[in-house]
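One structure, pasted below without further comment.
Heads up, one of the protein chains got dropped from this complex, but the rest are sitting where they should.
A and B label the chains in the order they appear, each numbered from 1.
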Amino acid sequence: MKAKDIINKFNIDHVVGDVDKPIKFCSPLDEAKDGCITFCKKGKESRIINGKYVIVVDKESKILFNKNITYFVVKNPFLTFVKIVKALFYEGTNQKNIHPSAILYDNVEIGKNVIIQAGSVIGSDGFGYFKNDDNIYENFPHMGKVIIEDNVEIGANTCVDRGSMGNTIIRQGAKIGNLIHIAHNVIIGENTMIVCRSGISGSVKIGKECFIGVGATIRDGVTIGDGAFIGMGSVVTKNVKPGTQVYGNPAREANK
Amino acid sequence: MKAKDIINKFNIDHVVGDVDKPIKFCSPLDEAKDGCITFCKKGKESRIINGKYVIVVDKESKILFNKNITYFVVKNPFLTFVKIVKALFYEGTNQKNIHPSAILYDNVEIGKNVIIQAGSVIGSDGFGYFKNDDNIYENFPHMGKVIIEDNVEIGANTCVDRGSMGNTIIRQGAKIGNLIHIAHNVIIGENTMIVCRSGISGSVKIGKECFIGVGATIRDGVTIGDGAFIGMGSVVTKNVKPGTQVYGNPAREANK
Partner (left out) sequence: MKAKDIINKFNIDHVVGDVDKPIKFCSPLDEAKDGCITFCKKGKESRIINGKYVIVVDKESKILFNKNITYFVVKNPFLTFVKIVKALFYEGTNQKNIHPSAILYDNVEIGKNVIIQAGSVIGSDGFGYFKNDDNIYENFPHMGKVIIEDNVEIGANTCVDRGSMGNTIIRQGAKIGNLIHIAHNVIIGENTMIVCRSGISGSVKIGKECFIGVGATIRDGVTIGDGAFIGMGSVVTKNVKPGTQVYGNPAREANK
């Protein structure tokens, strides 16, 4: 495979440098070596190192010309790079549908193209104890389902509890990382991302296109509006308005 | 099933509204619909919506009379509601004793009526490394047991490490959530609740009837007195007196 083969196949319009350069593997920017193809995000130009390789860049990039490197100049370097990588170097993922070690109870409904990685537990009873007439703790009856819509992906060793009354729902396209706890009656909106080691307490409603950072904790009953951003390690004790960003323990709106 | 059938069966003394109303399912207050039975906790009266259903309330409730709704007025609406739900709508839990995917080592003793959900690991070696004469990390020998007393419940993907010398003990009636770490030589008191994603470090002693909020972290060697309340996401670095409440990172007593 030479640079010019990629140029033809992926319709790269603007090229600077040697098009006969051999391309044998892909690499992150920091580890670029002879024979690789890599890419450069805006602002990372200072990390470009010398070598006989191809780099996919934006025309806005402030990069010094280096005669050893071949430059592919495109509109969106990251997306173009991913397409090249997937076509040439990627053998596909090991994560196919539901990993056999994941535990799914009967009360779970799964949509199309759902991935659930190893060790996750979906549909077990939630944590909702109360003291009964005999002053003994009893768990509230959990009768609800877990509903996982199309194109949801769930990482490894994550727990999603069934609803008590009503259901726990993860709407289409939401992506859930590893070691996350999603409690009873939570609703996660479309395309929301929940990064690893977060915890979403009972009856929390999260809107669509939100981002919940690593290790964040959301208090039970809280509502998080569409497009909100919850910073890493935040402890969210109050509702979060759509489109706002919160950080810290307890979490506060940015710049307030 | 009509409202009057429930009235007879559960000795509801005071009823306002149509006793011939059909009851087909149970529902949380926010989702009350025609044909359901629901309940109202004090302070949530403003969330009652119109419809042909039954609501279990307290006589202190400040609720507007609505001719469509049938009111069951009782002393403890929640407990009465749970009894009705369990008798009429609940098929029982899936969580029976020890889930087959849970890993229990030989050095674990289990009491009566213990529930351990899927994926939990009980009795593995704790984390207690030291540098030996050869300047190599070596784990302290773990020789102790995990002792889990009667009526303890442990959630999914939780880890309880065995004691090094001495044992790790979870006393009767304690309830432990999902994705929790309980380290070597910890003692958890009777009826203490530990909510999901918390971590209890080595040799921590927690009294009875305590509440450890979601995602809290307790430093090794700390003692937490009976009836203490640890707020969500707290990082507890010092002993906590009986009956006190602490919050934050690092955790401080409330109102101090």
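Worth pointing out:
Everything below uses one rule, namely that contacts are C-beta pairs under 8 Å (C-beta built on N, C-alpha and C of every residue); 3 or more make two chains touch, one makes a residue touch a chain.
Predicted model, so just to flag it, every value in this text is computed and none were measured.
When the full complex is taken into account, the listed residue touching the unshown chain is B:124, out of B:27, B:61 or B:124. Checked against the full complex, the one of A:55, A:156, A:187 or A:222 touching the unshown chain is A:156. The missing chain, though absent from the display, is touched by one residue of A:23, A:104 or A:195; that residue is A:195. Residues touching the missing chain, restricted to chain A, are 26-28, 31, 78-79, 82, 85-86, 89-91, 93-95, 99, 101, 117-119, 151, 153, 155-157, 173, 175, 177-179, 191, 193, 195-197, 214-215, 232-233, 248-249 (touch as defined at the top). The missing chain lies against chain B, touching residues 101, 103, 105-107, 119, 121, 123-125, 127, 129-130, 132-133, 136-143, 157-159, 161, 164-166, 179, 181, 183, 185, 197, 199, 201, 217, 219, 235, 237, 249-250.
By our rule, only the chains that are shown with their structure count from here on.
Chain A and chain B have CA centres that are 30 Å apart.
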